[in-house]
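The following block contains the structure, expressed as C-alpha cells.
The other protein chains are all here in position, but one chain of the complex has been omitted.
Chain lettering (A, B and C) follows the sequence in which the chains are written, and residue indices restart at 1 in each chain.
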C-alpha cells in the first residue's frame, strides 16, 4: 500500500482507505467493525472514514468502540467525520452548516468517537442558506480549538469550494484542503472536469467514495439482484434502477475480461482505476466482512498494472455508459 | 410556525418568539415561566429572548431553571441575553459597553442561565463613552471563547451599527449579525427607513420587540386602564400617556374590524403585521400566562392572510397615528 | 469623586486613585493596607495600582490578601500590575520585556494577587533589547488568554509608545491604551509636551504617579528631613538632594498661601493640580495611614476650584523650579 499527500497538505493517507457508510450500525456491530478495520490496517490502510449521519451517530459509536479495543497509537491513524444532515430534529440541526449546528455537532461526534479530535472534518453538503463565511469561521474554530486537524467539503460544487477558499484566504483563516466526491468508472465528470482548476489553484485533495458504484462494478447485479445485496435492502431500493441498468451491467461484463488479464477481479479493477487518477488522495472502500476488506485491498497491486493500454481498454468499454 | 434566517446568517429562528421582558422575576416564577415557554415551544417557538437587566438578573435565573426542567436538547433552542445597563452599581458596570463590564457580565449571565453559552448576545444600547473597537473586540472574544455564537445590537442607530461592522471587517473580527429594535404599527421609522441600507450592505437581521406597543395594540386601553394591566403597574406608569392616547386607541378600534375579517384578534393582527416585513427575522412576544402565549402564536396563521388589500386597510388606519 | 475614561478606552477610573509603591510590604502589612484601601474606597477610589517589583512581590501579596478580606465585587474595582525589573535573578528575568519573562511574570502576579485577571498591565520601562513586536505579542496574549483586560506602558518615550501602537495596528493585535508617567508641578515636560501627539493620534490615557514629588510638595522638607519621612529612609536616600532642594522648598512655601486661599493643604493643591490636566485619567496617590488617604482624597474638592487665576498663581511660583 502506498501513501499519498492529501492534496497539497502534508498529511499522508493510504491510497485505499476504509469507510463505514451503510454498514456500521446498520449491518455491523463493534466486533464486525473491529475485524474489518483490523483487516484494513493489516493491508496498510491508515484512514477510516465516517460521518455523523451514518446510521445516525451509531457508526461513530461503533468505530470509536472498535478503535478503543484495537488500541493503535492515535497518531498513526486518520479518522474523519462529516456534518450537514444532523441527527436531531429541528430547524438548526438538519441540512445546515450554520455555526450553532456545527459547534454542537463536533462535540457530539467526539463524544461518540471517544476522541479528543478528528483528523478530518467535512461539510457534508453545501448549504445555500448559510453564508460561506459563517461556515468557514466555524470550521476554522474547530481547528483552532484543537477538535480537528484539517477541514474540507463533500459533494460541493467547484464554485462553492472556491468561495470558501477565498474567504479563508482573505480573513487569514484555515482554508479547506480536501473534497469527498463520488468517483468511479460511471461517474467521472465532477472529479475530472469541474474540479480541475481547484487542483491547480489550491492543491485540493480528494478522498473519493463509491468506487464500485454502489456495487454495480462488482458484477454482482449482472444477473439480477442477489439476496442480501445492497440492492435488496428496503432502505436502499432507490439505487435499484441504477444497479440493474442493462448497458452498464454489460460493460461490467466486458471489464471482467480486462480484470482477468491483469490478474484481479472486476471490483479490484474498478477500485484501482480510481486510484490511478493522481488527483485522488485515497479511494474509500466499504465492506461488511474482513475477507471482503482483504479482497478490496488487493486492488492496490493492480494500480501499477494500469498502463496506457489497459486504460484505453477500460475507457473504450466504460465511456459510453459513464453517466456524469 | 415558519422559521427564518437571522438576517444573512445561517441561524433559523421561529418567525414568532418569546421574550421575558417585564414578566419573569417580576410577575412570574419558574413554574409560570416554564409553562409559558412550554406553550411557546408547542406552538413551534425556538427562540427565547432575555437580558441581564430584565428583573436585574432574575429573569435569567428563572429562564435557566425553567429550561433545566424542560430538558430540551440544547441545540434545539436559541437563548439570548443583552448587556449595557448592568446590575451592579459602579462607574464600570452601569450604562457601559467597556471590556471590563462585558467580560464580567457574560460570565454572570451564563451562571444565572446555567449554560455554557448563549446563542445570541446583544449590546443593549450604544455607549458613546466606549470606542466601538473596544466593544467589538469584547464581543468577538465572547464568541472566540465559546460563550456566545452570534452577537448583535439593540436600539443602536444605523451609523453606530455600520461603524461596528466596518471595524470588525477591517480587523477580521466577528461582525454583528442582528439588531433588536422596537417595531410595531405605531413605531416604524427606524426599521423601515433608518436601517434599510444595513439590510442591503450587511444582511442585518432583526429580532423585533414590542409588537403590541406595550399592550396598546391589544385594544385593552380603549376604555381606560384595566386593573392588573401593565399600565396599572406603578413601575410602568411612564408608559401611561402613550397607552391612553386617544387617536391611537381609536385607530386600534378600527383595526379590530380588519382583524375580525381575517379571523383573528387585533393583537394577533398587530403581531402578524410585524412578521409580514421580510426584513424581520422574528417578532418577540411576551405573555404571563400559557393561554396568552397560545393566543399570541395564532398570529402565525394570519401572516399569509395579510395580502395587499389587507395591508392597505391597515396602512390607512395606522399611518396617521404612527409616531416614528 | 469623579470618574474619567482611561484615555479613549471605555474603562472609568476615579480621578484620584491609590497606589502601593514604597509602602506595602515595606512599611505596611495587610491590616494597614486594608484600612488604607477601605478609606480610599469610601472616598470613591476604584483604582488600586501595583507592580511586581513593589517590595519584590510582597506588595501584590498584601493587596491580594486585603482585597480578599474587603470582599468587594471584582467588577467594581480596577487593579494593575507592571513588569520589567523582575524579582528572580537571571538574564531573562531582570530588566526585560521578552516573552519568556512576561508570560512567567503575569502568572506569578495573578497568584500573589489571588486573582484570575488584572485590569491593567503595564510594561514598566522600555526594553531596548527586546523588539517591540515581541512585547506587543506577549501583552496581546495576556489579554487574549483572559489574564488582563487592558495593557499600557510606564515611563516609555513617545517614540516607543508609537512603535508599539503601530505594530499592534498593523498586526491587528490589542494596542496599548495608557501610560504611567511621573507627573507633578516640578516634573511636567513629558506629559505636557512629549506625549501631546499621542493623545491626539491614539487617545492615550494617563495614570500619573508621584503627584507630591516624593513628598517634597507636602512641604514637609521645608525645614530639613523629618524623622520617619521617606527622605530619612536608608533605601530612599537617593531622593535626598531633590527633596531638600532650597529653591523648590521655597516655592512650596509660596504655594501654601495659594492652597490656604482655596481651602486646602499644599499637598491637596499639588494633587488637584495634576488632575486639572484633562489628559490625566487618574492621579495615583500613596499613603501609609488611612487618615492620610482621607486627607489626600480631599484634593478632589479642590479640582473645580482651580480656575484660570489660581492656575496662573501656581504657574508663576512653580515654573522657575520645574525641572522637566
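To be clear about the criterion, a contact is a pair of C-beta atoms (placed from the backbone, for glycine too) under 8 Å apart; a residue touches a chain by one contact, two chains touch by 3 or more.
Keep in mind that what you see is a predicted model, and the values were worked out from it rather than measured.
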Report task. Identify the visible chains that the left-out chain touches across the whole complex. Result -> A, C
Query raised in the report: Pick from A:11, A:212 or A:317: which residue touches the chain that isn't shown?
Result: A:11
Query raised in the report: Among C:44, C:131 or C:290, which residue is in touch with the absent chain?
Result: C:131
Query raised in the report: Of the listed residues A:58, A:94 or A:174, which contacts the missing chain in the full complex?
Result: A:174
Query - Touch list for subunit C against the chain that is not drawn - result: 88-93, 96-101, 103-104, 127, 129-131, 134-135, 137, 141, 145, 171-172
Query raised in the report: Please identify, in ascending order, the residues of subunit A that touch the omitted chain?
Result: 3, 5, 8-12, 14, 46, 73-76, 78, 119, 144, 146, 149-150, 172, 174, 203
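By definition in this document, only the chains that are shown with their structure count from here on.
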Query raised in the report: Are the chains arranged, by touching, as a line, ring, star, complete graph, or other?
Result: line
**Report entry** Averaged-CA centre spacing for the pair subunit B and subunit A, given as whole angstrom
**Finding:** 44
Report summary line: dist(centroid_CA(subunit A), centroid_CA(subunit C)) in Å evaluates to 63
Query - Residue numbers of subunit A (touch at least two other chains) - result: none
